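The other protein chains are all here in position, but one chain of the complex has been omitted.
Letters A, B and C mark the chains as written, and numbering starts fresh at 1 in each.
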Amino acid sequence: MSLLLDIRGLDKRFGGLHVTRGVSFQLRAGDRLALIGPNGAGKTTLVNQVSGVLRPDAGEIRLRGENVTRLGQARRVRLGLARTFQITTLAPHLPVQRQIEMALFEREGLGGRAWRSVDAYPALNAEAQGLLQRFGLRAQAATPTEDLAYGEQRLVEMALALALRPRVLLLDEPMAGVPKGDGARLLAALDSLPRDLAVLIIEHDMDLVFRFASRIVVLAEGAVLADGSPDEIRRDPKVRAAYLGTPA
Amino acid sequence: MTVLFNIAVDGLAYGMVLFVIAVGLSLTLGLMRFVNLSHCAFAMVGGYCAAFLVRQAQWNFWLAVPAAIIATAALGAVLEMLVLRHLYRRKELDQVLFTIGLSFFLIAATNALAGPQVQLIPLPPGLAGSVDLGFRTLPAQRLLVIGAGLAVAAGAAWIVARTRFGVWLRAAVDHSGTASSLGIPIRVVQCASFAAGAALAGFGGILGAELMPLEPYYALKYLVLVLVVVAVGGMGSIAGSLAAAVVLGVIETASKYLASDWGSLFFFLAMAALLAWRPDGLLKR
Amino acid sequence: MNTSTTLQGPAKAPSEARHAAAPRCRPAWRAPLVVLALGALACALLPEQLGLMTRIFIAALFVLSLDLVVGVAGLATLGHAAVFGTGAYAAGIFALKVMPDPLAGLAIGIGAGGLLALASGAFLLRYQGFTFLMLTVAVAQIVLSLAQKARDWTGGDDGLSGFTVGPLLGHFAFDLEGRVAAFYALAVLVLMHYVARRLVDSPFGLAVRGIHENRARMAALGTPVYRRLLAMYAAAGAIAGAAGALSAQTNAIVGLDSLSFALSAEALVMLILGGAGRLSGALVGAVVFTLLHHTAASINPYHWLFVVGFMLMAVVLVSPAKAWGWLRRRVGAAS
Partner (left out) sequence: MLFSRRALVRALAASSFVLAAAQAHAQSVKIGIVGPFSGPFAHYGALFKAAAEAYVAGQGGKLGGREVELIYRDTGGPNPAQAKGLVQELIVKDKVDYLGGFVFTPNALAVAPLIQQSQTPTVIFNAATSAITEKSDYFVRTGYTLWQVTVPLARWAAKQHIARVVTAVTDYGPGLDAEAAFKNEFARQGGTVVESIRMPIATTDFGPFVQRIKASGAQAVYTFLPGGPPNLGFIKAYNENGLARSGVRFLGTAETDEFDLQKFGDSAVGLTTAFHYSGAHDSAANKAFVAALKKQDPGAVANYASVGAWDGMYVIQKMIEATGGRKDGPKAIAAARALQWESPRGPVRIDGKTRHITQDVYLRQVEMVGGVAVNKEVESFGPQLDHGLAQ
């Protein structure tokens, strides 16, 4: 399967704090990589560097062969990278369907169209409604995003990422704070992700990690502690000591 | 050579006046996150009170000034308790609209009560004359302003940084919920700090009356000038406001000496450059 | 995308899900048509107040352009007079030195306003919040100082006058009563309102509204945030330039007050009064404030500030929505 994301020697400091230490790993189409580690291990900071929110001090990020380390988020999205946020980051007053359509317009490069109304793009309107249908949010199409339940807002985050038809999807703790009831739909969404999509997910729920992930990277104090299959990681003494707390 | 001295001396004096008036707004804007565009109206009230006390009521200058400051603080406290406290959580634009309305109201009230003429605060003999600095003379009143400005800067910085009230104030602003849960009397702190802001404004109005004569339209006339100093100095930063006031004061004075027919063009060019260079405040990285 | 399993939400009948309301924009021509009707009605009912009507239409157009910047793009500005005044001076100088035709002058005003907004926006939009607000003040004051300095072009303090504006479309001369001026201003207001409505309802408008509500989200969707904001800022500048040109042509004079801080502050007050973000709020705010100011000033030319100041404070304390609600309950209870 083709190499989509290639990270080599990523390094980042916040003043004296060394938050990312020489992180390297690859992501191929179809991968289901879980990024785990204790709080403060630098997981979100790593995702922020890969997605272009933060700029690394050193190292290289190659997306489908192109070096995007210095490029902005827009270029990375066009190359097929999409992400969700740990803290829900949505436009509160816009109706949910408009939120999705915004992503579709950007994907189709129509973000600059200033004359025809948003309702004059039937194909994209329909696609947006289809996506909402898929996430069970079709009934809330006209509801402002802030009026949705927290779990449903997490679904909107994921729907937005998928609306961009990404090749690489970064999920930053999609299940964080989601009550059991809404969790089911999120899990179903995870299972129904396209086969050839490369997914990196930051997650604390070990049951989900071991059920979903085909590969696990363990991060501790900003550095890669271990990188391997779920079984290798379960047995790896270093991981057990640093993370699961039981002595080697 | 004397031109440079002149620019420095006049610039410093003018800058200190700007600082004394602006520091109160920097506190209310920065430390209380409250966009109080009626700040200059409080400066006007302070000035009018002092003028009334000294001229009509024949009080001694050194007695009238503190009394006027206390009166302005009282007005600030009353308005804060009655009306302004409902606005703390409101959107910035709502605060702008309300405080502009309040300024209009205070302008109309002053115009109705004291008429449109300029109110002068007669200075005591000690301050009325000029002091000879060797190469030139400088009005004694300017020296008072420079001294008072430095005192206000030091005092305000000390209170905010060192005293319990300062700690309470900063806590109340960052997160009033947690602060009140720690037993900090939020309402008292908010009311007291707004009153302090009004008092500082009143004090600035009195000291600045030499350069910015007191007339009803004062409240809106110098608003832009004060906002500029607060923005360049950085909201809530007392040292920043001091530095910004002096720098802008010197630049404005230099343009008067060297290129006065360009009006206040250089003042605003300098402001834009400083703000673009240090958006969060002159002394903040 | 090979998966098509629909994720059924908690027990919802499929048919009901399909008919749930999708958000639909109201047709863009509807609101402007209402404005046209109301404006024409007002001019018909008050033939002796056409001068006031013209000033209201121009103020409404200016506040409409401000709404694009403050309400839609979320950029609080106190320097919007810069583009209004530049449009006015451009149209005035054009009429004086080149051609008195009003429509050509209007186009020049639009171009001048748009260009200045583009140039100043390129610098301003690197900043946000209070810093952006104060930088807009600086830009407006710099333009004002330059206009005062370029005395032989702008007439300085005495204002730019002496230019005549030719008849509209060749044969509607601007008359004393101001009838042609009023309908000309109304027509441009309605046209620009339609343009603004189209802008806001377009994908571009949606992206700018998205940026207003959450920049991080839009950046994550790949939106070129800076470019979108600059485009909206320039569009608003063009519309403000049109308002400035109308003011120059209907008054046959341009004063330095068209670049003043007071004008920017008054426009912002009108916008907040009417409610930002809906475009219609801008028009309501402009009409209400101008009428309030006009009537209060004619009743008592000296202390009208009391009334306006009190009204502004009241509007913030008792939000208009609650006021309407209270009023409706009263009326409801009475009838």
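By our rule, a contact is a pair of C-beta atoms (placed from the backbone, for glycine too) under 8 Å apart; a residue touches a chain by one contact, two chains touch by 3 or more.
No experiment lies behind these values; they were computed from the predicted model shown.
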{"item": "Among shown chains, those touching the left-out chain", "value": "B, C"}
{"item": "Residue among C:90, C:137, C:188 or C:305 touching the omitted chain", "value": "C:305"}
{"item": "For chain C, residues in touch with the removed chain", "value": "48-52, 54-55, 148, 151, 156-159, 161, 176-178, 247, 251-258, 297-298, 301-305"}
{"item": "Residue numbers in chain B that touch the chain omitted from display", "value": "2-3, 6-7, 10, 13-14, 17, 111, 115-118, 120, 130, 136-137, 139, 210-213, 215-217, 221, 252-253, 256-257, 260-261, 263-264"}
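Operating definition for what follows: only the chains that are shown with their structure count from here on.
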{"item": "Overall pattern in which the protein chains touch one another (line/ring/star/complete/other)", "value": "line"}
{"item": "Identity of the most central chain, Cα criterion", "value": "C"}
{"item": "Comparison of B-C and A-C (more C-beta pairs in contact)", "value": "A-C"}
{"item": "Chain A and chain B: spacing of chain centres that average the CA atoms, whole Å", "value": "50"}
{"item": "Chain A and chain C, separation of their C-alpha mean positions in angstrom", "value": "40"}
{"item": "Interface residues, chain C side, partner chain A - complex", "value": "1-3, 5-10, 12, 16-18, 20-25, 28, 198-199, 201-207, 209-210, 213-214, 216-224, 228, 231, 235"}
{"item": "Footprint of chain C on chain A - complex, ascending", "value": "51, 53, 72-74, 76-78, 82-83, 85, 89-95, 97-99, 101-103, 105-107, 110-119, 121, 125, 129, 133-142, 160, 164-165, 181, 185, 188-189, 192-195"}
{"item": "Touching residues (chain side chain C, partner chain B) in the complex", "value": "70, 76, 123, 126-127, 130-131, 133-135, 137-139, 141-142, 145-146, 148-149, 261-262, 265, 268-269, 272-273, 276, 302-306, 308-313, 315-317"}
